[in-house]
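Of the protein chains in this complex, all but one are displayed in their positions.
To keep things simple, chains are lettered A and B as they appear, and every chain counts its residues starting from 1.
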Amino acid sequence: MSAENRFVLCMLAPAIVILGLLVAYPVGLLVFNSFFKVDTITPYIREWVGLQNYIEALTSKRVAESALRTIQYSIFALFFEFTFGFGAALLFSAMRGDSRWHRTIFALPLMVPPIVAGLLWRFLLVGNIGLLNYGLARLGLISDPDAIAWLSSEDIVIYSVSFADIWLTTSFVALVSYAGLTNIPRDLLEAARIDGANALRRFWHVTLPLMRPVIAVIVIVRGVDAAKTFDLIWIQTQGGPHHASEVFSMNIYQRMVRFGDLGEASASGTLFLIVMMVLAAAAYWKIWRPTHA
Amino acid sequence: MHNPPRLNIGGAVINAAALELVLSYAVPYVYLLMTAVKPAADVQQIPPSFFPAVLSLENFREVLRSSTLPRAFVSSLLVAVLTTALSLLVAVPAAYVATLYRRRITTLFLLFALVTRMVPSVSLGVPLFQLLKSMGLLDTVPGLVLAHTSAAVPLALLLMSAFFEGVPKELEEAARMDGCTRLQAFRKIILPVMTGGISVTALFTFITSWNEFLYALLLTSEATKTAPIVIAEYNSVYGLAWGAMTAAAVLYSLPVIVITLALQKQIVGGLTFGAVKG
Partner (left out) sequence: MAGIELRNINKVYGNNFHALHDLNFDIRDGEFMVFVGPSGCGKSTALRMIAGLESISSGELRIGDRVVNHVDPKDRDIAMVFQSYALYPHKTVRENIVFPLIMAGLPKSDIASRVNEAARILELTALLDRKPALLSGGQRQRVAMGRAIVRKPAAFLMDEPLSNLDAKLRVQMRAEIASLQRKLNVTTIYVTHDQVEAMTMGDRVAVMKGGILQQVDTPQNLYSRPDNVFVAAFIGSPSMNLYDAVLDGRTLTLGSNSFEVPDQVFKCRPSLNGASNRRVIVGIRPEHMDDAAIRPSSAEISASVTLVEALGSESMVHLNIDAPWVDAGDPDAVAEIGDEKAAVARFSPKSTVRAGDIARIAVDAEELHFFEPDTRTSIW
């Protein structure tokens, strides 16, 4: 092997070992476990059951509901994160003068741990002492502070728990979009303006197409993250009331820890992994759409 | 270029809107601070108030007096520092060759790292539990460090790769002409130039570990409980001790904010991927 190749391999080796041991091996173990009936506490006692865990996972009502809730949560959160974040970025780039301080303060939520954000929003949303309802009542948007039970209503809780997520990551979307917007060459926009395009058309025909890779990154990264969310929702509702806010990741956790069912949890976990990878790949192809296609 | 007066008003509106957006965005966190400095009894008053009637450090005193939170802070800090060190040690050389010695294996490797980011922690948590159990590392600092590293290394790899893209290959070649082996060129020339990028990566790695909840929940119990777990536990142990919880939360979020603001210059410099041309 040439000296150069030896060098490359040596520099790569620790990372390969770590990722192999801590990611590849566990993933292999995950898939392996999914074919067994095995208890979390006694993993050495196992019984081969083939695809039975998968069938149970795919036919279980609770699992299906948690999958649905994951989708509801993700789409809701992603939509608002994207709209607010991208909008904020547009606002910042349209600002006269320096937006640096604005962006720094806007980045504050990024430095807040998800646990804290979840706690914070729980405090804001909780029935009798939550500030949000009082604020809304003051503004006249709701009749009285108890009108909306953000975290205790089974119908809306799955959306309420996303407020914290939206608050946390709108900053991320805003900052990444802003970076993308500032990278658009001014000449292109000016040329469009000279060609007679108004602000809206310039946005639609010049800015958006050029922002495609950035948008793709944001959607893929945030979309996958939203679907994987655990901490944020857990600290707010622990999956309640009555599993109404139990998303897929929490369902897997319950299965493994509360019910001790390692096999089924692994099957769900594997399914989750596969779906995430497929979605990410699809998003990449559709949105990124390599320009040299 | 002439700016008609119309545009100035528009500009002022935009500026005002931006300011309002930003301030309202900071409000929730400010509220957290406000709540933490209220007397314990006032925290859950009905109707709730934004500002404290009187400033009090009761809540902070209470959480610091307890033995669990300070110890958990130490655990969190230890795990975060060790995770950062290990992740950097592993990711920086790998990202370097992946970027400046591009070949099939390095492209495959980066793709693999990217894919691992897609893996939901909960999917990995299950087998990691088994792995650590079989290694006897459950509820230990090294065990949690390994788990956190599995999440942090892909992030560190992607960040450092982006930073290394800004390094011209000629810099390394000049070093090799000047008497360095490839390894010496990496240590003596490339690394010193990359301190900005490495700082940024270290910061994000630290934050990733510091904020981490799920693995800590799954893989630790009494001995190595980290701060987020203790904070979450205020719920079941004390009922709804909001005062204590908010105080703990403020203390927990402070290190990250402080370090980020302190390293702001490095971060902005790092985010422009350094001006290495020279």
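Keep in mind that, in the parts below, a residue touches a chain if its C-beta (ideal position, glycine included) is under 8 Å from a C-beta of that chain, and two chains touch if they have at least 3 such contacts.
Bear in mind that the values here come from a model prediction, so they are computed numbers and not experimental data.
Chemist: In the full complex, which of B:85, B:171 or B:259 touches the chain missing from this view?
Modeler: Answering carefully, the residue with contact to the hidden chain is B:171.
Chemist: For subunit B, which residues touch the unseen chain?
Modeler: 168, 170-171, 173-181, 184, 189, 192-193, 275-278
Simple rule for what comes next: only the chains that are shown with their structure count from here on.
Chemist: Could you tell me the distance, in whole angstrom, between the mean C-alpha positions of subunit A and subunit B?
Modeler: 16
Chemist: Touching residues of subunit A toward subunit B in the complex: what are they?
Modeler: So the residues of subunit A touching subunit B come out as 3-4, 7-9, 11-12, 14-16, 18-19, 22-23, 25-27, 29-30, 33, 40, 43, 88, 91-92, 94-97, 99, 102, 104-106, 108-109, 111-116, 119-121, 123-124, 128-131, 134, 145, 167, 170-171, 179, 224, 227-228, 230-231, 234-235, 249-250, 252-253, 256-257, 262, 265-266, 269-270, 272-273, 276-277, 280.
Chemist: Which part of subunit B faces subunit A closely enough to touch in the complex?
Modeler: 11-12, 14-15, 17-19, 21-23, 25-26, 28-29, 31-32, 35, 44-48, 50, 86, 89-91, 93-94, 96-98, 101, 103, 105-106, 109, 112-113, 115-131, 133, 146-147, 149-150, 153-154, 157, 182-183, 186, 207, 210-211, 213-214, 218, 228, 231-232, 235, 242, 245-246, 249, 252-253, 256-257, 260, 264, 271
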